[in-house]
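A single protein chain has been removed from this complex, and every other one stays in its place.
The first chain written gets the first letter, and so on, giving A and B; residue counts start at 1 in each chain.
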Amino acid sequence: MTLQDVKDILDAEMIVGGDKLDMEVKTAFGADLMSDVLAYAKAGSLLLTGLTNPQVIRTANVLDIAAIIVVRGKKPPQETVNLADEMHIPILCTKYILFETAGRLYQKGIVGCVEKVQSKS
Amino acid sequence: MELSSIINALSLRVVSGKDNLSNAVTGGYVGDLLSDVMGNGKSGDLWITRQVHQNIVAVASLKDLAGIVLVNNCEPAEDTIQKGVKEGIPIMISEMPGFDVAGKVYNLIKKDHHE
Partner (left out) sequence: MRGESSEQVLNGQKIFEELFIIEGGNFNKAGEVASRIKVILKNMGIPDELVRRAALVAYESEINIVSYAKQGYMKLTVNPDLIMIESIDEGEGIVDIELAMQEGYSTANDRIREMGFGAGMGLCNIKNYSDYFDLRSKIGKGTYLKMIIESQQKNPKTE
């Protein structure tokens, strides 16, 4: 599905990245621990989180996350919005809790992702 | 719906609270920050998290949550299991990521409401 579909399904508000609505997304990762995201999330996934600090954007940048969905009606502070803008990472805000957000997207075919990189040792 | 139906449908591994698997699950909550769950979780919610610290048991107990599902095959700390057993809080483990667990539980609860 496209980011536009995601926006519709979640009745979400686009905060950053309105020019990327035709981007295709297939997988998602939901978490409030950035280290957890760093350990598991796959490039090109949606990141569903309740956090809004700038580290969410940094994490998304490091992992090439497709877009961030901020849940539970939270609005990111200006510094987060600015950083997302600078790094071209879309942010959508939805009023739904993470459980409902995941449920709605899962119902429409988005799946979770676990891509653990293994070291050699 | 009954917690045991979700356990069967998702093949969850139960590590504590085996006497309370008939708990009614009325909703779900995904969250890794204890203060968030304390503030926003509702009684009867099934809590989906990757936190394994023993404090999750206290949160589940205080909020009357239906149970805790640990995702990504996270093993709970030994004192977490002990506390779960003592307080009768069902702690379950899933191999799936939180997103899929939430998606599946969401669909099960929805279907249950429609029937």
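The rule is simple: contacts are C-beta pairs under 8 Å (C-beta built on N, C-alpha and C of every residue); 3 or more make two chains touch, one makes a residue touch a chain.
All values reported here derive from a predicted model rather than from experimental measurement.
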Seminar exercise, completed: Of A:M1, A:M14 or A:L33, the residue that touches the missing chain is A:L33
Seminar exercise, completed: Against the hidden chain, subunit B presents residues 32-33, 51-53, 77
Problem set entry | On subunit A, residues whose C-beta touches the chain left out of the figure | 32-39, 43, 49, 51, 53-56, 58-59, 61-64, 79, 87, 115-120
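As a convention for this text, only the chains that are shown with their structure count from here on.
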Exercise. Using CA atom averages as chain centres, what separation in Å is found between subunit A and subunit B?
Worked result: 23
For this session: Sort out for me which residues of subunit A touch subunit B in the complex.
Result: 28-33, 36, 40, 48, 50, 72, 97-100, 102-107, 110-114
Seminar exercise, completed: Counting only contacts in the complex, subunit B reaches subunit A at residues 27-33, 36, 40, 45, 48, 50, 72, 96-100, 102-107, 110
